[in-house]
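Note that one protein chain is taken out, while the other chains of the complex remain in position.
On to chain A.
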Amino acid sequence: MELLGFGAEGWGDDLLRGAALTVQLAVVSLAIGLTFGMVLALAKLSRFAPLRWLAQGYTLFIRGVPEFLILLLAFFGTEKAVAAGAALLGLEGGIEVPKFAAAVGGLSAIFAAYGCEVIRGAWLAVPNGQIEAGHSVGLSRWQIFYRIRLPQLWRIALPGLGNLWLVMLKDTSLAAVLAIDELLRVAKVAGEVTRQPLMFLLAAGALYLVLTAISDKLRASFEARANRGMAR
């Protein structure tokens, strides 16, 4: 049991650091993924056909290949691109691709691909009459978007986005393949060093459960707030 403690012999602090990195990965990817997902949703709703095709093609690809592969692509793809760019600029030597950035890139790309469908559906679910009412009193397009459309879109999209968040929180474990010391990788290393793999895997599992439980509480309170005034 002292192996799980916080002393020099214990791995407890390492596990917690791993969990913190997991949360960081997920939160940053959420912010970027949500933004990109909104852009994709807008592209899919666009009147301009090539924009729609582009967005369709993107989601078709991301949803069609394993998440694991996307993370690998995010890393090696950027590595290649950075190397090519460096060569073009005449820079010598290896330039390192930040692993954290590559993992965030991959995770947010995945989140956006699934999230954009949730956002698109929520966009269409806001009653058009309320948008017209906004026009009729002289609100601008932008005001209508952030005063009328966005708050309601948020309410409608929250449950779906909450699910995707849980999926992504757990997908951060794929970042282990890029040698990022997130929770699962720390647990695996600790298990190998101490020859107690099961104990550390169970400990990691418990920590994931804590994170998802907190997430669920947060989602519920967001939903309660967003649902003010809505008939149940």
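Quick note on the criterion: a contact is a pair of C-beta atoms (placed from the backbone, for glycine too) under 8 Å apart; a residue touches a chain by one contact, two chains touch by 3 or more; residues count from 1.
The rule we apply is simple: contacts and distances are computed from a predicted model.
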{"item": "\"Phosphoribosylformylglycinamidine synthase subunit PurQ\", \"Heme exporter protein C\", \"Aspartyl/glutamyl-tRNA(Asn/Gln) amidotransferase subunit C\" or \"Amino acid ABC transporter ATP-binding protein\" - which is the UniProt name of the missing chain", "value": "\"Amino acid ABC transporter ATP-binding protein\""}
{"item": "Touching the absent chain when the full complex is considered, from A:140, A:163 or A:221", "value": "A:140"}
{"item": "Contact residue for the chain not shown (choose from A:4, A:148 or A:177)", "value": "A:148"}
{"item": "For chain A, residues in touch with the removed chain", "value": "127, 129-130, 132-141, 143, 147-148, 151-152, 155, 228-231"}
